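Omission of a single protein chain aside, the complex is shown with its protein chains in their original locations.
Per-chain residue numbering starts at 1, and chain names A, B and C are given in the order in which the chains are listed.
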Amino acid sequence: MAASLTSRTLARPAFESAFEPPAYLRAMLDFEAALAAAEAAEGIIPEAAAAAIAKARAGVSFDVEALVAEAKRQGTLVVPFVKTLRAAVEAIAPEAARHLHFGSTTQDVLDTAMALCLKPCLDEADRALEAAIRSLARRARGHRATPMAGRTLMQPAVPITAGLKLARWATALAQDRERLADAAAAGLAVQFGGAVGALELLGPKGPAVRHRIALALGLADAPEWHSHRNNWLDLLDRIGLVVVTAGKIARDLSLLGQAEVGEMRDAPPQEGVGGSSAMPHKRNPVGCLHALAAAARMPGLLATVHLGAAQLEHERALGGWQAELVAVPEIAGALGSSLDFLDTIAAALVIDAGRMRANLAACGPAPASLDAVDELLGGLAPYLT
Amino acid sequence: MAASLTSRTLARPAFESAFEPPAYLRAMLDFEAALAAAEAAEGIIPEAAAAAIAKARAGVSFDVEALVAEAKRQGTLVVPFVKTLRAAVEAIAPEAARHLHFGSTTQDVLDTAMALCLKPCLDEADRALEAAIRSLARRARGHRATPMAGRTLMQPAVPITAGLKLARWATALAQDRERLADAAAAGLAVQFGGAVGALELLGPKGPAVRHRIALALGLADAPEWHSHRNNWLDLLDRIGLVVVTAGKIARDLSLLGQAEVGEMRDAPPQEGVGGSSAMPHKRNPVGCLHALAAAARMPGLLATVHLGAAQLEHERALGGWQAELVAVPEIAGALGSSLDFLDTIAAALVIDAGRMRANLAACGPAPASLDAVDELLGGLAPYLT
Amino acid sequence: MAASLTSRTLARPAFESAFEPPAYLRAMLDFEAALAAAEAAEGIIPEAAAAAIAKARAGVSFDVEALVAEAKRQGTLVVPFVKTLRAAVEAIAPEAARHLHFGSTTQDVLDTAMALCLKPCLDEADRALEAAIRSLARRARGHRATPMAGRTLMQPAVPITAGLKLARWATALAQDRERLADAAAAGLAVQFGGAVGALELLGPKGPAVRHRIALALGLADAPEWHSHRNNWLDLLDRIGLVVVTAGKIARDLSLLGQAEVGEMRDAPPQEGVGGSSAMPHKRNPVGCLHALAAAARMPGLLATVHLGAAQLEHERALGGWQAELVAVPEIAGALGSSLDFLDTIAAALVIDAGRMRANLAACGPAPASLDAVDELLGGLAPYLT
Partner (left out) sequence: MAASLTSRTLARPAFESAFEPPAYLRAMLDFEAALAAAEAAEGIIPEAAAAAIAKARAGVSFDVEALVAEAKRQGTLVVPFVKTLRAAVEAIAPEAARHLHFGSTTQDVLDTAMALCLKPCLDEADRALEAAIRSLARRARGHRATPMAGRTLMQPAVPITAGLKLARWATALAQDRERLADAAAAGLAVQFGGAVGALELLGPKGPAVRHRIALALGLADAPEWHSHRNNWLDLLDRIGLVVVTAGKIARDLSLLGQAEVGEMRDAPPQEGVGGSSAMPHKRNPVGCLHALAAAARMPGLLATVHLGAAQLEHERALGGWQAELVAVPEIAGALGSSLDFLDTIAAALVIDAGRMRANLAACGPAPASLDAVDELLGGLAPYLT
């Protein structure tokens, strides 16, 4: 689907453009150029052909509307894409054209391009997560002993400290960050298998070509994953964990920021943020809104990629994989919204120790223990330097 | 999220543009103009103000990028939208500006606009469904007695006739069509409730204003549905039923179109349709691809709107509703893909009675009964004229 | 899966037992007996055979563990079920045994039994919904003018009345109730199609037999729905709508029942309800808990039945349908939990007008309008007698 206006208003701009036609076409071109260079280096195609392809790639331009229309007829974007690129190669060096895309297939291009587009999003996520964890860990240390009501099943329980709540948020995000990095290392892999995944046209040189492409593109090298998406799914699931944690934090903040509670807010009320068309005085928790909308979307998106991967027929799916190609940019979009929220609280989280104290009365008298928060702060030491 | 390139290649163009900024903004303007006209007719705002608003609406233009950026900050598209429109009204008639958007709120504009954008999609769905049902019913009548293997649990069972299979497809689509029309009649309703759904600024004239707006926009008139989305969800679920039926038919066709089976295809193999970048000889079932990808996406999308509606806090949700605003255009998109498939088979379904006969050997000897197909054909009579 | 202990603690007892082996086996037996009676009435099998089957049905008993083990090996419960029942018939009248299950198949028995087991749940739902609507409508009338804060995006907005909130809940439930009744009328249909849905062994008498079975079992008569589940899905979706509405009400109540808000509770705090193993003083909102857990489960369950129905191969599915057979009792279970909640609030909803007034200060000064609540109360008139 094209961008609905409503979806655009929830998007993180860099994550939005990461999968739009210019970026995605660039990634597809990067794959074709890296493929040609690798095949030339391995003596499979002439160096001159690779050079012509590199040159064509720099100059080629696409009529996106025509591309989309033809992609739809063909059931694959790569047929019209290669046709256009081939024409550009032919214009430079006619004999080079038949060396373009050699040994490769639709899925190689599209999956590799998807990994390439996702990569900067994950890099940005890593940075945003680090900043948020640092900020929350510091606030946790600062409010290590600030008493506040612990609440279970939406009712007052016994006291905790604000530092404990903050340290938990930070700890969960730190775990998510590490897990995401691990999964990205395996899941952001080049896709290269040829028609049915056997690299049948490259013979014993297949793995060497693949390795070169991976190196050139900054992706992991791994056997093709046309029909088994588990490394990739693991990465998507772990994006889902970040969205879950951000959603949980936002849920807490939306509750703590109620007028009757008033203990924390995602950010101070500010002119021009969180207004209402009917009630200009309102200051809605827009940061929370983004994280909660993302959290509401993610379970369905993960369901889509799991079901698609499980009904994947033979050497390439009819339907399930194509649904994934739609879902992955949406999954990245939900991650982007979660990061928007984390950026907000990293910069502007409001903590009102006075209101916390005032609300404590509803809890039992048990004194809050500091041991639990200290244990977590110990684990967060790397973020507290 | 913006349009990913991959998502665009699965979209039905009219359904894609239905929710894009120009169409959605037009629908928002339609709401504001209808609101002003209705309030003027009820004597709530001056006729001159309504006229100025109508004039401003015709001339106003939006900087979409600025609108999106500001919508994101505000957590609502309507704040910057109304601001821009108000400036346009002010330029025409300064005193009219304060009558714009009177008594209304963000959700009124966005939900009504969503209904307005969905409406032509459902009209188109109705026509496409009718055409597909007519075509399948006719083919069913023609193949009423053509024997083919019945298959259960992916193994040969006893014979059926091709007509029975086709009549079942047609019957299910006919039921879906009727159900969709019923749900659209209730679900495509104007949204008009004001700040908290009470139309508190309009007093006893609220329902009359709402009725006028509904009439002007061609939507159903119903009390506001800010916080209870059940009429709307019922409509979305029933879109889901069309996608399920199309997916089931596509599943059957993808199985029947296997080389070793060869009994039906969504369309005849055709140069330039369903090619492969690695294997130019291939003719992939592109129609089925679209329906199956849509069917793979829909369960997750329906999960999103159901979960959003169930965690809807108080008089307007924080997160759940905004997730719905992203999901609805996607749901329409999946419907569009299903219709693309139905268009294809309505026009070009291939039936090979010879291959059917050849494959029958694996079934037991029971003769196919014609009573079941005749019962269904009887039900399809309105489509067989 | 067997009953996990944790799942049992969320179940409504009558809904739990509705699908347990005794009830489900009884329903399967009901089908076989009704089938035999109908076939005898149509002269397809001897009256004596039908009588023997009826007698065997009254006396047969099943070793559930053996049945389950054999069902698992066979991939169908009906093979060992029919074997056991046939032996019982043989013991009574040897020549009658071959008339048992004549013309029928696994799916006929299991789907019809599922509809039979679901039916009393829906009847009970109808009664519980009516009682809840009546209670809420009455409370709405009583609190028609009780001012309380309207809240949007989790922040104070402008005032509403408690009556408006209550009338909305009641109205949504009334719509859900009507819709559920409509869908049950179509969806609770007999399943009878034979091996591949063509009733191929019954010839022209098939529909008459089916009609008699439907009549005997109190189900709708409709052509078989082996491979198109849309009537049935529509019913399941509409169960989902009840769960959504109950979840939304429970969400509101869990927010209103917070210590700092204190405006409503699902029920008064009571010794022995909603305790905590760590904090005996706690009174958790157990009613809300049930509705919210159900609402959290339902989107995934509906996703399961939608995806199963869309990947339904040929004349009977391999996997998708069997997943549905697991999901339907769970869907009923979620409905049961929602009804438990509705029963609770129908009997015991606590409204604290004083706290409502005290919390109003955070809202703007706009007076609450009574027109909206009066419009809804008008619609609820049938429940206010």
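One rule holds for everything that comes next: a residue touches a chain if its C-beta (ideal position, glycine included) is under 8 Å from a C-beta of that chain, and two chains touch if they have at least 3 such contacts.
Computed from a predicted structure; not experimentally measured.
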Option touching the unshown chain, where A:35, A:53, A:241 or A:286 are the choices: A:241
Hidden-chain contact residue, picked from the options C:4, C:61 or C:385: C:4
Options C:104, C:191 or C:245, residue touching the unrepresented chain: C:104
Candidate in contact with the missing chain, chosen from B:245, B:311 or B:369: B:311
Touching residues on chain C - with respect to the absent chain: 1-11, 13, 15-17, 19-21, 24-25, 64, 68-69, 71-79, 82, 101, 104-106, 109-110, 114, 194-195, 250, 254, 272-279, 284-286, 288-297, 299-304, 307-308, 311, 318-320, 322-323, 325-330, 332-333, 340
Chain A residues touching the omitted chain (full complex): 75, 150-154, 157-161, 164, 168-169, 171-172, 175-176, 179, 193, 195-204, 206-207, 223-224, 227-231, 233-234, 237-238, 240-241, 243-245, 247-248, 251-252, 255, 295-296, 298-300, 302-304, 306-307, 309-318, 366-369, 371-373, 375-376, 379
For chain B, the residues touching the chain missing from this view: 149, 152-158, 254-255, 257-261, 274, 276, 278-279, 281-285, 288-289, 299-300, 303, 307, 311, 359, 362, 364
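The rule is simple: only the chains that are shown with their structure count from here on.
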Mean-CA-position distance for chain C and chain A (Å): 38
Geometric centre distance via CA averages, chain C-chain B, whole Å: 27
Touching two or more other chains - residue numbers and ranges from chain A: 254, 274, 276, 278-279, 284-285, 288-289, 299-300, 303, 307, 311
